[in-house]
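All protein chains but one are shown in place.
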């Protein structure tokens, strides 16, 4: 099942630089594992913003929430989830 | 080059039903030709809305505008375009 | 799987009264059948508005979209869908 | 009497981790007691957000405010309350 | 129980003048009866707008919805309801 | 002359607890004196929020500003003022 | 007493041109009489919009509402009223 | 003097096609004359929208309003004007 | 040339009280010099807010930006500028 997820990241200046770098590295590893699993098929950078649009392919709302809430950067993110369905004109 | 495009469709009640059906059929044909060409790789229905999120893969802003403005439903659409770039964590 | 769905209804004055009444009757029958099936477990009126908050229990995003888009009042509705997950403090 | 309540939680980074954990534990106990009492019949997690939608069943506006304002996390919450009424199509 | 209700009225130009006048007269009579009953204790005009702020004193959410939805001008109103509670500093 | 005033209070976590308590006590005394004077006839708590709706009855815009800007909690408030007039249907 | 008033005019295309011209002429005469009386000391056009910012100097909220609601263009206006007070740095 | 002007065009479906075409032709001629005069140095299409961003170079606010309000499409436009100044880092 | 300028002031609690007082005194002197020069003809307090509406009369956009950006409180202000033109009904 597909979901469009918009993530805007805002790490407060009060978070020490090394800690921020550590969390970002964890985020990258976590994300790439999910991408390889097929659960995170699309991850695009929004031009000009520390934000991304992603598409997740998971079995349920609960699985999506577990996946997102375990993102290392989750505490610093504003996330919006839009459930997607098959479009009647889609050839896929 | 990738763009995320959000299209919300609102056909006024004053448009006769048969004309609306004709335009929708043209829209489907136009869209499926673009999808087969690879320029419109993703087309998803937003659950609960007469709206879609799409991803276009075109060579320039101008090509994207020409493509969108020739959508048969264009006069009845509110369109928002978000330019996308490669995400540093993306494995694609 | 649960979704919170907010529906705001706005039937234009140009729709003849008898036609509006017919559509509303169809809507009631359609809704009550879904409620009896267990797919529409909650339907509440928003005080002071021609709007409701509902909870749907369906198997997928696609099933939810099919269910909502076949609401007789769908063309006159602004719908917002919020996917829900189990809350860690919920005793249910 | 039913109310839909939307709670968005934002605990500032300046709150020490152990204190935050203590408050969250109190919140869980407080919430589960109310759920068992029947005053808080529904508590759902909003997918992707540190937020919930809840339904409260209490006798008055004043009782609802007392209940909400004594939530341990109340100082860190943005709360929106929507009073609900019986929907004419509801079979409950 | 008290509720603050904000009503913004917008009668489309397509409604014939005499019909609009009839509905407004019914609205005035309906409102004044409720005011005399004590259920509508405050009714103020918002300066510069065809809108009012009112305070209703009714027994439940359901009673408030029934009261508001039977306003003759209800089909032409955008209504927002804010439930009120006793303020700890109020001397009333 | 009547004004509807919406006050949303947000005391930053950086303000020491005892200082916050002192300011709140001053606010209560200041407010109750004005209520007894008849200048602040209505003060209601917005359910679920650290906010209130109030009605002030003062002689001028300037008097209202002086009154509001001397609220002890003024530096921590977001205030919106709506001037009110007599409603043609009001029986008061 | 001073008020800043923002008026945005939107005359629907369904209003016949000659009727619109008549109403605009009445509006000009009504406005210029009030300007000469000193009650409407400032009237400025918002660049690029069929809108104005005005300052009214009247004795009360009620007088302002009567003045504004009798504007010939009132039914076609979205009006926002901001009550003004003397600024402590003003040399006037 | 420079102004950034955002124009969103919305021609209602009730305007006959030939009349709309006539107005658009007048708009093009009017705009191109101003461009040649140097008063309208930049005119860009917003991708995916019947809208443009323009830069005007005129002597005053009044001249800008006269210029914009005489656009043939002015009655069908929502215009936002942002006055611009020289940026301290600009090399022009 | 006239501009309506809305200034909302928000001095963070982290700014020491004496420094804030110093800046406010500088602001008052700066503002009163401009008022005496005729460039700042109107300065009004927005009732209930630490904000003002002002009218500036300057020769150009650049002069206005220089004037505003040198306000001592500029770093703590959210400023919105609306260019004004002569209204066709104005008798001034």
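Which chain is which? They are A, B, C, D, E, F, G, H and I, in the order written, and residues in each are numbered from 1.
Going forward, contacts are C-beta pairs under 8 Å (C-beta built on N, C-alpha and C of every residue); 3 or more make two chains touch, one makes a residue touch a chain.
Keep in mind it's a predicted model, so treat the numbers as computed, not measured.
Asks: Thinking of the whole complex, not just what is shown, which of B:7, B:34, B:47 or B:81 touches the missing chain?
Replies: Here the residue in touch with the unshown chain is B:81.
Asks: In the complete complex, the non-displayed chain touches which residues of chain A?
Replies: Touch with the absent chain occurs at residues 13-14, 45, 47-50.
Asks: In the full complex, which bits of chain B touch the chain not displayed? Write them out.
Replies: 1-3, 60-62, 64-66, 81, 83-86
Asks: Take the complete complex as the reference. Which residues in chain H touch the chain that isn't displayed?
Replies: 2, 4, 27-28, 31-32, 35-36, 42-47, 52-53, 55, 82-92
By definition in this document, only the chains that are shown with their structure count from here on.
Asks: Using the touch rule from the top, work out which pair, E-F or A-C, shares more C-beta pairs.
Replies: Looking at contacts between chains, E-F has the larger number.
Asks: Can you spot which of E-F, B-C or A-B is a repeat of the B-H interface, where more than half the contact pairs line up?
Replies: B-C
Asks: Distance between chain F and chain I based on Cα centroids, please, to the nearest Å.
Replies: From the centre of chain F to the centre of chain I is 26 Å.
Asks: How many angstrom lie between the CA centroids of chain A and chain G, rounded to a whole number?
Replies: A distance of 50 Å separates the two centres.
Asks: If you look at chain H, which of its residues touch at least two other chains?
Replies: 3, 14, 61, 64-65, 81
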